[in-house]
Structures are given as structure tokens and as C-alpha cells.
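Every protein chain but one is kept in place in this view of the complex.
So, chain A:
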């Protein structure tokens, strides 16, 4: 979750006075960092994954699966292991992981101890390391505790005994009707973040996910389980003020979103231009991979009509005021802001000539003073737009002790805003001027899968796609408004099979003007542009066609893309001459010198991706829906009871241990 500084955090009333201070110094820090690292050149690929776990505590007597709130103790044990491993080379291999707290007090985040390298053989390390991490986590669990990789916890926020130990809801930070503040990581940063989002917004966050209407679900569905309180002004939000929508599952706290788990992949690029290229090329894949990894169909004890977590998190940290959301005329606020801080990216940032101005087709809100400051200091248009867009947000957590820092050394204020812009992609500068780490890109849309085998498969697939992208010099650009439309569609129930997504038709550079690459249909000649050889393309430092920060009117590019199924996007459409992402990856792999063992292992992972995309195998979301709907306790009323939840979690645990076969989810793959 980014930076975890220690100190005394400010209440929003005080923090807002320092917002400009943090932004001003954040930009100075970025410029200092830029000056020192803009020419940084690395010569190898390094990458890593992040796995987030929920720790479940079984109450076997009452057949309940509760969230365990003692993760802090587990993390302390894991930290000790890490320390010992750092001193003892023999232990290093046994630990080889790094552990971090997350938003939820029941959550763990584990990353590999050292980044993976770019060789095919290193890919075999991924699943092994994920398994090692899970074993290590197990080691510090009580006998009735288990680390599971569920994206959203089905009964988070339900009345009754869902937490271990029990706490009543309705604490002062979140003021939630459903969850206590004790569910939030105790580090001062997290309750403050929670409270300051509420304070800035002027109300509690309001998350509404459509209910899945089953045979016996009342219509309209008015949730009878929403409790009433009379302690805080926000207690009126839900019912009296109408925040809880009919036919929706209503949630009112950051924990419902930031308490979700996901699978994130970070790559180190060789230089800043390559990082910007990967950022842009991977951005259109965000919604595709979200739908393909869908694993979050249940919220607060109800089956929903969405399969993914993304919008839940977006709404759970939406700190925009009514003015910013366009519900009231602007008076106290500076901008109308179309999206939450947690959302899909708003602009492409690469200077590659294939990035046409028309692709940045959504109006970008950005801070003009900051844009000017960046421009005046030599930052090109696209990057200046990106940074000054991130900086329209207010810093939410400011520590007294860190208010005044040396802008030459610290990046705290920059990171304060950078790390609370949670978008589908993240463009990350080196951590400091002197760090050996280079420019990085994070791919953030994927949902966590139930098993390490699946998580390894998706992690490996994504890293292979980046390699194919760079090797083939692909072009996945579509107007960014279409990526946003895809993002919405990706949430729909069973979107992976039932929906279509905008995708670019011609994904190879056209090496000769007005001509197709071999065997493909091609766009209208007026749109084709010769592509510069890679060496010049990636080192180009100017973006020829954009001036200032306004939207260029430009060409109509609607014949460059079309609606495709995920099966077509992943597995290809031979009749259209479209190879699919897996086609690209296989063609890439066929050119490498790969030993047979590595290739056979990689083939299994790719086979999983193929079968998820063509519907042979279910997504975790579909499988969980099926599990609930087939459960003897299920009454066709959308309700996921304690008992169903318990059995589901037990089942997920057994799948992980290989004790039960679920061919509809995993085929014959062994986990």
C-alpha cells in the first residue's frame, strides 16, 4: 500500500491547510528525482508479484469462518524470519520472501524476497515462491487459522460473530454501520486515511453493488439487515439520506474495498521511455484481465450481480465532495473530478509515435500551476499532464513530523500523492536518487486467484505479454474512453464469456506505409503511419502532435478497433488475422532457447489462461456463484449464510491443498 511512515497524523481539518504545501514540495521532490534519474539505464528485466492473503479463523464448534484480527502478531513473526534470513545465507533460501501489512487487520501481503529475472527458467521460480510464501504464512498461524486468497470476503460486514476476536461495529474512524474500526490496520496511517476520506467527502463513502436477483430475492430488494444508529451525523446517510440504493448491496466503509485482495505485478523497465511504453501498452489490458480473473461475486453476505472488486474499491475510497462529483455547483472546490482516486488511468503517457493525440480522448483534469512548473523544468507534455493530474488530489494523511523534509533527499510528499492515486496502472519513478532500482510499472487490475498455481499462471502470462509487446513492438492503443467503457463492462456477471470489449484490430506496426502486415486486413490508408525503427522510436523525447495540454481534435480512429470477445482477444481470431495475446506469447516463446522442462511448465500456465478465456474452465467468480447456488442451505434468495461461507472457505482451503478436485475450475491441472 505504498509508503508507511511513522508519526502523528493530522486530522483533516488541519491536513487540508497543508495540502498545497505537500503538493508544492511533492513536485519539487519529483523534479529533483527526475533530474537525477531521467537518464537511468538498467540492462535487465526485474519483476515481482504481490499476493494478498486473508487470515481466516475457524470456529469449528459453530461452523463459522471468521476473519482473524491478529495478523499483526503473525507479521512480527514473519519479520523476525526475514531478519534472520538476511543474516544467515542458509536460511535465506527458506524464507526468500518479504511481508507487509495491508489495510485490513486480517490481511497479509507477501512478495518474493528478491525480484525475478527475465530468463524463461526464472518463471519456474514464481509458483514455487508463492507456495513457499503460503507455507511460511501457515507456519505462524494457530491450528484453526488459514491464509486464503479470496478477493472479497463473502461475509465481511455481516451482523453476528464474523471477526476473531469479536468487536461491535461503529467506531469513530469509519463510523460504519457494519464494520468496527478494529478491522482496520492499527498503524496510525490507516484509521486516519479512513477518517480523512470521510471528512473530506463530507459523508461516509457509499458503495452500492447491484444485487443478483435470484428466484426468491424480493423485488425490489430493500436490505432488511442495515442497522440504525444514532451516534454520528453520518448515521443518517444510509437510509434517511438515501445512500443505500434499492436493489443494491450497500456498504459504507473503506474496509469493504481496501479490505479486498488482489494480484499485482511490477516490472522494472530499462529506462523511463520503456516504462512509459509498457504503461501505455498494458493499460488497455487492464479491463480484459480484470474480467478474466474475476473472483469477487459476493459482498456483505449477498450474491451480487458483479464479478469483480474494482468498482467496490473505487467507491470505498472516493473522497470527492459533492461539488467535485458534480452534484453541486463548484464553490469551495477547484475542479469537477469525473473519477475516484481509485480508478482506471486517465491518460496515455508514452512518447512513442504510435501514441496519437486522439487516443487521450477523455478530458483530463489537471493542476495548471503544477503543469506549468513541470513544463518550465523540462518535463514533456504527456508526463506533465500525468503528474499534474495525479496532483489534483489532496494529500489525505500528513504526519506532523514529516511536514518539512529535505526536498533533495526525501520523496515523501511526492509519494504521498502518488501512492494514493490507485489506478489500473502505476508509473513509478526510482524510489530515490541513489537507489539501484530503476523506473517501474505496476499492473494492478487483476483479482487474486484461489490457488498459487493460478496466481503464478496470471503473473507469468502478464510478464510474457510485456516481453512480447517489446519484442514485436505491438500497438494496443485504443481511445482511452473505450478502455473506460471496457472497465465498466468487465464487472458484469460472467463478462468473461458474455460480453465484448473494444480492442485494436491491427496490433503490429505497419512497416510499409499503406500496406498491411502479412495476411491482415488493415485500416484506412490515411491512418497508417510508418513506424520508426525501434531504436529511434523509444529514444524520442518529443511528442510531435500535442501542444499544450488541450485535447487535439485529430482523426477519427474508430476503424482501428472493434468489439471482441475475451476468447478472441486472448486466443485469437484466425479468420480476422488476429493472433490473440496467447498467440503473441507463444510466437515469442517459440523463438527463445527454452529448455524442455521450462517450456512444459509454462505451457500448463498458458493452457489455464486459454481455457479460462474460451470458457472451458470457470472463473473463480462463476465457480463461487455455482458453489453458493448448489449449497443445500441456499434458499434462492441471494443470501450467503454463515454456513455457506464456512463451507466455501473450507472448500477453497481443500482446493489449495490438493485434497479435492474441481475440474470445472482447474481442469486436470494440479495445484
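Following the convention adopted for this analysis, a residue touches a chain if its C-beta (ideal position, glycine included) is under 8 Å from a C-beta of that chain, and two chains touch if they have at least 3 such contacts; residues count from 1.
Keep in mind that, in the parts below, contacts and distances are computed from a predicted model.
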Omitted chain, identified by the protein name its UniProt record gives, among "VPS9 domain-containing protein", "Proteasome subunit alpha type", "WGS project CCBQ000000000 data, contig 00102" or "GCS light chain": "GCS light chain"
Of A:593, A:630 or A:668, the one touching the omitted chain in the full complex: A:593
Residue among A:24, A:144, A:435 or A:471 that touches the chain left out of view: A:471
Absent-chain interface as seen on chain A, which is shown: 43-45, 117-120, 270, 467-468, 470-474, 507-509, 511-514, 517-520, 530, 534-535, 572, 574, 577, 579, 583-584, 586-588, 590-596, 599-600, 603
